[in-house]
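Below is one structure, written out as structure tokens, with a few remarks after it.
Left out: one protein chain. Kept in place: all the others.
Lettered A and B in written order, each chain numbered from 1.
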Amino acid sequence: MAVDAAALRAPARARAPRLGGVVGGGIVAGYLSLIVLLPLAAIAARSGNFRNAVTNREAVSALELSLVLALLVALVNAVVGTATAWVLVRDEFRGKRLVNTVIDLPFALPTIVAGLTLLALYGPRGWTGVDVAFTRTGVLLALLFVTLPFVVRTVQPVLLELDRDMEEAAASLGARPTAIFRRIVFPNLLPAILSGVALAFARAVGEFGSVVLISGNLPFKTEVASVYIFGRIQSNDAPGAAALSLVLLGISFAVLLAVGAVRRWATRHDREA
Amino acid sequence: MIARLSLRFGVLAYLAAILLVPVGLVFWRTFEHGVHPAWAAVTTPDAQHAFWLTLEIAAIAVPLNTIFGVLCALAIVRHRFPGKGLLNAVVDLPLALSPVVVGLALYLLYGRNGWFDALPFQVLFATPSMVLATIFVSLPFVVREVVPVLREIGTDQEEAAATLGAGAFATFRRVTLPAIRWAIAYGVVLTTARSIGEFGAVSVVSGRISGKTETLTLLVQDKYESFDVTGAYAASVVLALIAIATLLLMTMFRPREERT
Partner (left out) sequence: MSRIALLSVLLAALVVPVAGARTTDTTLSLVAYSTPKAAFATIIPAFQKTSAGQGVNFTQSYGPSADQTQAIVNGLPADVVDLSLEPDMRTLVKAGIVAPSWNANKYKGIVTRSVVVIVFRSGKKIRGWNDLIKPGVQVLTPNPLTSGGARWNVLAAYGAQLKLGKTPKQAEQYLYKLFHHVVVQDKSARDALNTFLAGKGDALLTYENEALLAQRSGQPVYFNIPKATIRIDNPLATTTKSPSAAKAFARFLYTPTAQHLFAESGYRPVLTSATKGFSFPVRPQLFTVDYLGGWTKVQKKFFDPNNGLMAKIEASLGG
């Protein structure tokens, strides 16, 4: 019997969506609501006295510090992360596999352990003899630790897939390595770098565990937003804490949407195929 | 040539300074006075309870997030519905949100004058709130790992199975699941690592009840604050060993594109 391929395909497509289906969708929606949306709604609803809470000097200072440090960290990671990815992909040396594994360490190590060791290293009696505990530099070092993997891991796959033909062609035409990097490699890496930078920024702006021991909690000097919010909770100022959390949330959300947009733009060619 | 060597050296030096020295220090400080004090510190009843509590919380959070992760990935990749972009953002939100904010939200929900403050069992300052916080922070990982793989494999095989008469669940079990199992495994490793290492959110909701609501990470802070530096580092070593095991598992299950 002749089978009409098109007729067969239509019902199949109608059936495939049953994977998941209404029950699955219900579970997903319910789970997300309980775990994520409900807590967020509570914060939005209970942030009282919004203007005062977010415009008082200590809050603004904490927010500023978090944003500036996160930006700095993101920029450092953009450079070092790309360099690291380059070395891991294009270079060969003994122990490279070990290094590749170790990159994820900040991700696997609990933040409080990172904080403890950073304090031991860079504190007043630390190994390095450099005392930056309770300073902004100390906080910066802690943030550099926890954000290290982000840019590396977003750039690596892109670099691996990159077609070397264009670079080799350019080299054979006499272009210098820096020019090749600047004009051929870098534009291809840029979306991935931006994606990693956005993730590093979002992580750094809210970081708590690794910072709480080394920052010293000095208002206006080393108090970051997350520690300030923690202090507000403990001072029975839940509405004030919620208000600043909303601001932080808004920033994180904006960063995430930006990452999503960058990803979509970067993969637009894949979709058009 | 010089450029390549100096780049390599520069990168390795940075990594050593930022990564390896801190971890080496954890081991050094722990065993500075010998193995015995460190062992004694991690085998006290409080420490043992902290260890089991940490595992208990992870044992609840990880399976739940895995099931959710797979279902959510299926929903995102295989279905059309309005607000998908929003769903993506909400799922990714825990990655960008400060853990302290998570703790605050739970306070607002389950504390006095909270929306759910009249529940018959203790939520805040007890295991349930710590589980909720841990689920929140480790939510995205399975989803994010499975989605690209699901996208890549496409629906061809699933459609073929459907035309051959396979039901939805059988199709999932025999066609989809085997294709995504390594992505799931990788996601599970990431989720577990995040659950065990959570500090900020559980710090807000735990109530610091030693022997009852202290996880391993909270124990590190507690020991440090009680002048028990060896104990703090010993607990850190346990966590560092778990981290190293996680790293090895991550290397094993890493998606092929990232392997150099």
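Please note the rule applied: a contact is a pair of C-beta atoms (placed from the backbone, for glycine too) under 8 Å apart; a residue touches a chain by one contact, two chains touch by 3 or more.
Worth saying up front: this structure is predicted, and the values here are computed from it rather than measured.
Taking the full complex into account, find the residue in B:Phe51, B:Tyr107 or B:Phe172 that is in contact with the omitted chain.
B:Tyr107
Taking the entire complex into account, which one of B:Arg4, B:His33, B:Arg181 or B:Arg208 touches the absent chain?
B:Arg208
Who touches the missing chain here, B:Val11, B:Leu25 or B:Leu64?
B:Leu64
From the listed residues B:Phe51, B:Phe172, B:Tyr186 or B:Tyr224, report the one that touches the chain absent from this view.
Residue touching the chain left out of view: B:Tyr224.
Could you list which residues of chain A touch the chain missing from the display?
So the residues of chain A touching the unseen chain are 57-58, 61, 119, 123-125, 131, 133-134, 216-221, 231, 233-237.
Just checking the interface: what residues of chain B touch the absent partner chain?
Residues touching the hidden chain, for chain B, are 56, 59-60, 63-64, 67, 107, 110-112, 117, 121-122, 124-128, 131, 207-212, 224-227.
Rule of thumb we're sticking to: only the chains that are shown with their structure count from here on.
So how far apart, in whole Å, are chain A and chain B when each is placed at the average of its C-alpha atoms?
Computed from C-alpha means, the inter-chain centre distance equals 15 Å.
For chain A, which residues count as touching chain B in their complex?
Listed in rising order, the residues of chain A that touch chain B are 8-9, 11-13, 15-21, 24-25, 27-28, 31-32, 35-40, 42-43, 46, 80, 83-84, 86-89, 91, 93, 96-97, 99-114, 116-118, 120-121, 127-128, 141, 144-145, 148, 153, 156-157, 160-161, 177, 199, 202-203, 205-209, 212-213, 225-227, 229-230, 233, 238, 241-242, 245, 248-249, 252-253, 255-257, 259-260.
What residues on chain B touch chain A, complex-wise?
So the residues of chain B in touch with chain A come to 3-4, 7-8, 10-12, 14-15, 18-23, 25-26, 29, 64, 67-68, 71-72, 74-75, 78-79, 81, 85, 87-109, 111, 114-115, 132, 135-136, 139, 155, 158-160, 162-163, 167-168, 171-172, 176, 190, 193, 196-200, 203-204, 216-217, 220-221, 224, 232-233, 236, 239-240, 242-244, 246-248, 250-251, 257-258, 260.
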